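Missing here: one protein chain of the complex. Every other protein chain is in place.
Coming up: chain A.
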């Protein structure tokens, strides 16, 4: 036996990973700087397959980074900037301590700054990649734009976030790209530095994305209001608002005016799907796509021709955003926000959105509805009947549009109703409802009768069994009687046979596969159980409601 002795942990997975502390030392960065670098560059720890091997035999809980990732960080120019910044802070402190104000000023002027453009390009080599991560960026920017401008984080950051989010919303309106909305309710020890670093990155990302999106629609970036709209706004609001630097952003954020375009087109030409010569196989596919396209088009024009007026108690921004996204016109009281386009008195208003139990002065030729109607319409992709959403009416449940039920999942009855409406079936009115209820009652009774019949059948079976037992007793007395032919259901027999076959085949499964199979089946069963539970709960609730109704009658 010759050769060098192989040492443990000198090859294989142990050398592919590096612990966080070691990585930090290798990069010569402090922990906060390392953290920032990881956030900006998108480096995350990896969970090794064999943790003990990677940990060199120890089982201590450690986080591991890929060594390649850390090596990659070594060449990052931002690391140099971090160090510069550290030096800058040190010098500044020193200058302050010595009260050398001139050098403080000089230092402040030369404060090191870094740009994240190259990192974004590197992390997202194509635009599509960037769009994939936009959800987190948007959430973060919206969060920061709601922060109060005191302490914790820079005012500039908050302003930037606000600007970017407003730009985003304007883009969505201009492109009419919104599909689904939902309203939620959910019910600090938070490290704002981490969030600020993320926000720094996300704002840059969102800025570039916005730029690109605006240009894809031939819109000016930074966004400018349409000249006509701008002049209108000016006329109306000159006396109300002092024109300061922020008012333009406010006007933008009013979301009521359209944006200026690079090339002013008269009307958005309908983007038609290019027709390619297709083979017979693709025809169905093509048709389906065309149908989808048509549906989308229809959805984009959902609120077209409708004129909305928002009362002051409804969430203005959200509703204005939605209505404008789907082509509706919207306005609000002049004192609520800048950018209102018409007044309450306007006779052409079709819908007024109100979120209070009653309103004093009602105009005849418009619907007074609760805000949920708008959201539900958008999710259902059709104009829902307004009756359920009148003032003071108990609202139907607001459903999530993100839940896609597969077969076997529980589907709330409201969703079924909406699906029926989408298919174009007539909505049942209340009177009909009652009739239906009665009918249902009758049906139920019938069902009960049927049940009774079935029970009778069961009784018959029981009787048969009794007979059999008797016969057995007789047999034990050694008496031969004429046997009865046992009627067997061939379908059921076949089913049983199949079930047994399956059981036997399952017996022959390999251990690993059996484990997997059991797991899958367990999951399926749990799903069914949950669906059943929900259905049962719903039924109990509906029954309770019905009985209440009857008691009131």
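Methods note: contacts are C-beta pairs under 8 Å (C-beta built on N, C-alpha and C of every residue); 3 or more make two chains touch, one makes a residue touch a chain; residues count from 1.
Following the convention adopted for this analysis, contacts and distances are computed from a predicted model.
Enquirer: I notice the complex is incomplete. Of the names "Proteasome subunit beta", "Gamma-secretase subunit APH-1", "Ribosome biogenesis protein BOP1" or "Tax1-binding protein 3", which is the UniProt protein name for the chain that's not shown?
Expert: UniProt protein name of the non-displayed chain: "Ribosome biogenesis protein BOP1".
Enquirer: Of the residues listed, A:139, A:359 or A:528, which one is in contact with the missing chain?
Expert: The single option touching the absent chain is A:139.
Enquirer: Pick out which of A:113, A:364 or A:482 touches the chain that's been left out of the picture.
Expert: Residue touching the chain left out of view: A:113.
Enquirer: Using the touch definition from the top, which of A:314, A:330 or A:378 touches the missing chain?
Expert: Of all options in A:314, A:330 or A:378, contact with the hidden chain holds for A:314.
Enquirer: Looking beyond the chains shown, say which of A:190, A:364 or A:487 touches the absent one.
Expert: Answering carefully, the residue with contact to the hidden chain is A:190.
Enquirer: Taking the full complex into account, what residues of chain A touch the chain not shown?
Expert: 35, 38-39, 42-49, 63-64, 66, 68-69, 72, 109-110, 113, 115, 117, 120-122, 124-127, 129-130, 132-133, 135-136, 139-140, 143, 160, 182-188, 190-191, 194-195, 198, 207-208, 210-212, 215, 221, 313-315, 355-356, 370-372, 394-400, 402-403, 412-414, 497, 500-509, 511, 513, 516-517, 520-521, 524, 534-535, 537-538, 541
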